[in-house]
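One structure below.
A single protein chain has been omitted from the complex, and every remaining protein chain is retained in its original position.
Just so it is clear, A, B and C label the chains in written order, and each chain counts residues from 1 on its own.
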Amino acid sequence: MSDSSAIENSVAVEAHHEHPPYQRHHFESVAQQFDATNFAMWLFLLTEVMFFGGLFTAYLVMRNWYYPAFVVGSHQLSIFWGTLNTLALICSSFTMAMSVWCAQTRRKSGLVLCLTLTFVLGLVFLGIKGIEWHEKWVKHHVPGLRYSVEAFVNPASDPEVFAEYHDKPLAPDMAVKTEQYFFLYFAMTGMHALHMVIGIGILAFMIFRARAGDYTSGHVTFVENFGLYWHFVDIIWIYLFALLYLISRHQ
Amino acid sequence: MSHISPVLWQFLVKWLTNFALFPPEASRIAPQMDALFFFMVLVSLVGLTIVVLLIVGFAILYNKERHPHAVQIEGSTLLEATWTIIPLGLFLIMFVWGALIYFRVYTPPANAMNIYVVGKQWMWKVEHPGGQHEINALHVPVNEPVQLTLISQDVFHSFSIPDFRVKREAIPGRYTSVWFEATKTGTYHLFCTQYCGTDHSHMTGEVVVMSPEDFRKWLAGSTSGQSLAQDGERLFASLSCNACHNSRPDARGPNLVGVYGSKLTLTTGQTVTADDAFLRQAILNPSAHVMQGYVPIMPTYQGQISEEGVIALVEYLKNLDTGYRVQQTLNTTTLPPQFQGAPPAAGQKRTPQGEVKP
Amino acid sequence: MSSTIVRLPDQSTARIPKTNFLTRENGLLSWLLTSDHKRIAMLYLVSITFFFFIGGALAGLIRLELLTPQSDLMATDTYNKVFTMHGLIMIFFFLVPSVPATIGNFLMPMMVGAKDLALPKVNLLSWYLYMIGGGLMIYTMAIGGVDTGWTFTTPLSTHYLNTHVVSAGLAVFVAGFSSILTGLNFIVTIHKMRCPGMTWFRLPLFVWSNYAASILMVLGTPVLAITLVLVILERTVHIGVFDPAYGGDPLLFQHLFWFYSHPAVYIMILPGMGVISEVVSTFSRKRVFGYTAVAFSSVAIAVFGFFVWAHHMFIMGISNYAALVFSLLTMLVAVPSAIKIFNWAFTLYKGSITFETPMLYAIGFMGLFTIGGMTGVFLGAAGTDIHLTETYFVVAHFHFVMVGGMLMAFLSGIHFWWPKMTGRMYPEKISQFAAVVTYIGFNLTFFPQFILGMLGMPRRYASYPPEFQVLNVFSTAGATVLGVGYLLPVLYLVWSLKYGAIAGNNPWQATGLEWQVQSPPLTENFPEIPIMDHEAYDYEWLELQQAKEVASVG
Partner (left out) sequence: MSEQTENAQHIVGPKVYVLILFALIVGTLATVGASFVEMGVWNPVVALAIATGKAMLVVLFFMHVKYSTKLTKLTIASGLFIFLGLITMTMADYISRAWGRW
């Protein structure tokens, strides 16, 4: 039966080298595996950049058109919570970076600690985000579902809003456009929060594995790549904070 | 010939009588556009011939039987440069030529007569300044430039007259314009070419090009009794626009006499020309278009006036050359029904602003 | 028989190698959980064929309806749903994944000399996403379909329709991520998994063109994804950035949508161009004329392709200055395609040409793509675009590029690599016949549509003025022929799975690394990672190699 020359080739040659258990069969070396997955992660982040890119484009167009509405809309966000959230996320980025360092230098308890801190800070971020969103709901600032422009035309009509409203009332046609601002606010922070939720889910899984010592035996790839993702989410927030919260606070 | 199947026979007769490769050239721009089109066809044919000749020629010359051993050739910078630069040059010619025509089609001459077109699912409503309203038809005089100001009341539509080689989308929320000068009397197809929902393919009509006399007769015969500007005047009064825009020195709104076509300075410091699009925007989104020296107190009329109503107002403002009329306008308080805002479309939940949805 | 290059092993003794990727494991689960790129390619092949025939059946319905000027076969809204589903299925579930996810998936690792794609599990995930998207699309169709047109034009899709826009949008969204993952995998594989000696300029041109297409997939598709998210949001909460009633801008949707959907046509055609490079070279026994020019023209198409999107919006009221810039860039992106056509034609020069089925399809591709490409210039020049856009001219142009170009390339590739995929040859005579039938049917179907478009017949019309009927009848007649042309390959390819001649390693005497191993290949492709010691398309190297083998056996 085996007289075809092709069959001679078909005897699979077993790999000669001894591989660490985390090296996948189709890679030649661990370095190649790390390189490839790291590069893949960066490409994935590029797709994320373009994903948010569509939102940023929409934001820019609308902001250019309806600047007064965007100013007033942004003043409805709490700068305190916003700043706190930014700091929480920056700190979580720091602890994530530390996790990578711990994994690289094989400090298991340090790694578990740093990952847990990142996890907690991520939850803090989402918690604060929840508080802010709840406030928007109370103030009738959820576009499409629960929205009132009345407060922007005549602030006194809504005591909830009036308490912290320092802007001049908007003309009715411009007031309508605040809904665009809040639509973008919810779309952008919502997309961002979705990424956070996914990240936190993966973090939980990583803490579990880190306690088993999976990342402190030389296999840093996963931690490193997840770190990239986490930092990327942080970067997006840095821009969202500047674009959504900080429009002309001086007015 | 009767032994051929009658169906086939009919088919052939139809083919022979109706066959055309390109539509009639019935407007000033059509021959110009066709010139470019035929230039492109020529270039394509030459290009295609070259490619086909090369492939067929090489296939015959160098098939395996004739030419059993291939000669390896790396490439040729000279040849490759040739077929980079020549197509590039041709494409650039087409680009410049095409751009010239594009600008010509979308730059109406100053003396063009203006006709308003409102697209809605699934009909074209045409409004002549004289108050003639048409549905799915457009009557125009021959040899006279006609500008169409287009707007859609709902979704994207596209106003296309193939025999004139012009087409423009009517989009919601903004005026667009196109112009043509018909050169042959007759009846031509009018299509909506942008897909707009269920009855897209029934959103067709006809463009009737008439001699000037016939057109005058038609205008006289189909007038609704009130010009568009007069409609606008009534609307102006019933919306109480003249409470502020009344040309008095202490008026809260700017004087609108002679405003059309003038240069205005806005509170933002921008200088703009008050054209149709600006007037429309100023009615619907006043606060972004406040003139210097005035405060943004004007309410918005978004959703309260139909597109036809806005057109009537714009047309009224265009023809407003004396303040007398504004002050003397009768003060009716109700909005004529034909100008009320369109009812929300199916599946659409609009709440009046200010109202809170639970 | 000298007019063929096919060299098959002695049929009386030849056997399909016992160990290969098909026989390695058995059972449904071994397929559903595989991470072998070749098996995933097969899964893709079966699934896209399935969707192709659904889309094709819908196309048949469209052509039947257009046989008569009235909308008599179906009501207008049914017709609208039919052409929408045809567009969505054909574009997102057939054309986009066609060459990359099947042929590309199968060959990419072998061509660069790797055991698998860099991320095999992600590859499998991409197929599952495709299937989920496809399932959603079928579900959409089952519950009543959607009639937005494949372009989801707002505000029609967001406020004025009661059909299932959300599930259709989700289907495309999910399928989009499947194509992102494929593209990502390819880029990583090409960068990081090349075997020793495989420099960038030794890569087969198929790899180059898939690389270019992958860049477009990775960077373009997410914009479509977010746009669809915004459409779905707007549809559910009734307000959004595309809603003119609230100050949004429907043109913004057009910008974002075409930012993906124009590059998408390059995603569809570039891999096809790669196939043509391989096939033309192999069947003329010659290195591709001007390898570097062809390679770089792919990359140039990818880069320029990103910045031409607004030529879909010339008559929609974009700024005339923008129209000018986009028109100019469109002219520039046409040049690399012209370069490719001439380079392929000159590859034939002084070759030693044979005309097996893949070559027939490839020659068909060159002719039809030339027409398709040139008519694209008609639409890219702003002036003529005014008259031609939104008419059957666009339909004809698009189908010349996608069906005449891409589908021809796909069939060419499938026939070319069929022996590698299955180990068996397809039947030559009948497949040559099918290629000719396809070619005739295609021209009969779509060429009259150019004239219809020039005459001004708008697209997406269920009924039309009676003077357009004759040309429509031709078109419908052609579609019937075309249908036969597409059914035939399915029949004989399935037949050949059992009865085809044993192909051996390299029936075409081709030079690619994939041809130097057994067919069907081993799960790990190469027994040893190969070392690339020659240029791509080096037929002299191949002859030397074969002479050596003969000598050693002798």
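The working rule: contacts are C-beta pairs under 8 Å (C-beta built on N, C-alpha and C of every residue); 3 or more make two chains touch, one makes a residue touch a chain.
Computed from a predicted structure; not experimentally measured.
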item: Per the touch definition above, residue among C:L8, C:L33 or C:A322 touching the missing chain; value: C:A322
item: Residue, one of A:E150, A:E179 or A:E224, that touches the chain absent here; value: A:E224
item: From C:F306, C:F378, C:F400 or C:Y461, residue that would touch the chain that is not displayed; value: C:F306
item: Touching residues on chain C - with respect to the absent chain; value: 191, 215, 219, 223, 251-252, 255-256, 259, 306-307, 310, 317-322, 325-326
item: Where the missing chain touches chain A, by residue; value: 18, 20, 22, 30-31, 33-34, 38-39, 42-43, 45-46, 49-50, 53-54, 56-57, 60-61, 64, 79, 83, 86-87, 90-91, 93-94, 96-98, 101, 104-105, 217-221, 224, 227-228, 231-232, 234-235, 238-239, 241-243, 245-250
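Methods note: only the chains that are shown with their structure count from here on.
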item: Chain-level touch network, classified as line, ring, star, complete or other; value: complete
item: Approximate Å spacing (C-alpha centroids) for the pair chain A, chain B; value: 44
item: Rounded Å distance between chain A and chain C, as computed from the means of their C-alpha atoms; value: 34
item: Shared-contact residues (touching 2 or more other chains) in chain B; value: 285, 302
item: Two or more partner chains touched - positions in chain C; value: 238, 247, 249
item: Interface residues, chain B side, partner chain A - complex; value: 284-288, 296-300, 302, 353-358
item: Residue ranges of chain A touching chain B (in the complex, touch as defined); value: 65-66, 68, 140, 144-150, 153, 170-176
item: Complex contacts: residues of chain C adjacent to chain A; value: 9, 13-15, 17-20, 109, 114-120, 122, 180, 184-185, 187-189, 191-193, 218-223, 225-227, 229-230, 233, 236-241, 246-249, 252, 255-256, 259, 504-505, 517-519, 522-524, 527-529, 553
